[in-house]
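A short worksheet on the structure shown next.
Of the protein chains in this complex, all but one are displayed in their positions.
What follows is chain A.
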Amino acid sequence: MDALMNFGTGIFGGAWPAVWTLIKIVLIVAPMMLGVAYLTYFERKVIGYMQVRIGPNRVGPWGLIQPIADGLKLLMKEIIVPSGANKGIFIIAPMLAIAPALAAWAVVPFTDSLVLANIDASLLYIMAITSMGVYGIILSGWASNSKYAFLGAMRSAAQMVSYEISMGFSLICVLMVSNSLNLVEIVNVQNQGRFAGWGLSFLSWNWLPLFPMFLVYLISGVAETNRAPFDVAEGESEIVAGFHVEYSGMAFAVFFLAEYANMILVSALTSIMFLGGWLSPVSFLPDGILWLFAKMSAILFLFLWFRATFPRYRYDQLMRLGWKVFVPICLIWLVVVGVWMMSPLNIWK
């Protein structure tokens, strides 16, 4: 590592830290884009098998090159800008959708030392950056100058804004018990406690004492990414494909990438906040980045499983779940955790 640093300083001089950061960004974003591509393959395969079909199996062995072929196809297609569209905003909107999904990874820790920017307020940063993802959707709907797109954008924006509240509340519970806004610290705190002392650290992770918040966060995460069963933005019978109905080619693909990148982000955050991140579930196995990937894959599988099995929510049912069920649960659990922490039964000292 030192040799690499010296080599870099020799070539780039004072600009080396900036170049090194750029290299690290590429090292995070490139595998994630590959992950996104293969998540689509995985989704089609999983849903295929759940519906007693085979799924993609023509391009390459077991259909493994299918995502590459899809990507190439989208890349070759023409981007059509509708005649009444607001051209500048129409082009910017997909970028605004994917930028927050990528920018949030700057503070996501993979292990306690492997993190791009280990800042104090990383949880706040995540909340701030992910709350900006809604702009891509609203603006694409408005700029398309199409009623379907506009209605779809209104629906999914209202949905994202509502579920952000319950997501924020569940994160407040996490930061209360962790006594920190730093994601690395939040994971390290989960490695302490009575069960961790017995070698069963998976019982010390936040999911058990904060179980209602874990469920609220996971379900809100599904709603936040506009995935089934909360995919009201998309309704073939009412509003066609929702906010991206006027997009084609790569502009459409960028929305697609943003949705899947957000799924991966939510699964990573759930693993870090509630499932102990890179910590191993039992003390005789070493901690490591593989545990984080295993937990993320399990949650991503849940996302696909939801999509294959649950019937869709109607729009009013969706709003009721967000405002009348999750927000009260969060408020009550916030008080419960506060009282718990002040009582002699406090387990987070």
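The criterion applied here is as follows: contacts are C-beta pairs under 8 Å (C-beta built on N, C-alpha and C of every residue); 3 or more make two chains touch, one makes a residue touch a chain; residues count from 1.
In this text, contacts and distances are computed from a predicted model.
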| item | value |
| --- | --- |
| Name under which UniProt lists the unshown chain, selected from "Phosphate-specific transport system accessory protein PhoU", "Tryptophan synthase beta chain", "NADH-quinone oxidoreductase subunit J" or "Nucleoside ABC transporter ATP-binding protein" | "NADH-quinone oxidoreductase subunit J" |
| Identified contact with the non-displayed chain, of A:50, A:68 or A:124 | A:124 |
| Selected residue (touches chain absent from view) among A:87, A:147 or A:320 | A:320 |
| Listed residues A:19, A:37, A:91 or A:161, member touching the removed chain | A:161 |
| Among A:39, A:74, A:115 or A:181, residue touching the chain not depicted | A:181 |
| Hidden partner chain, residues of chain A it touches | 86, 89, 119-121, 124-125, 127-129, 131-132, 134-135, 138-139, 142, 150, 154, 157, 161, 164, 181, 314, 316-317, 320, 324 |
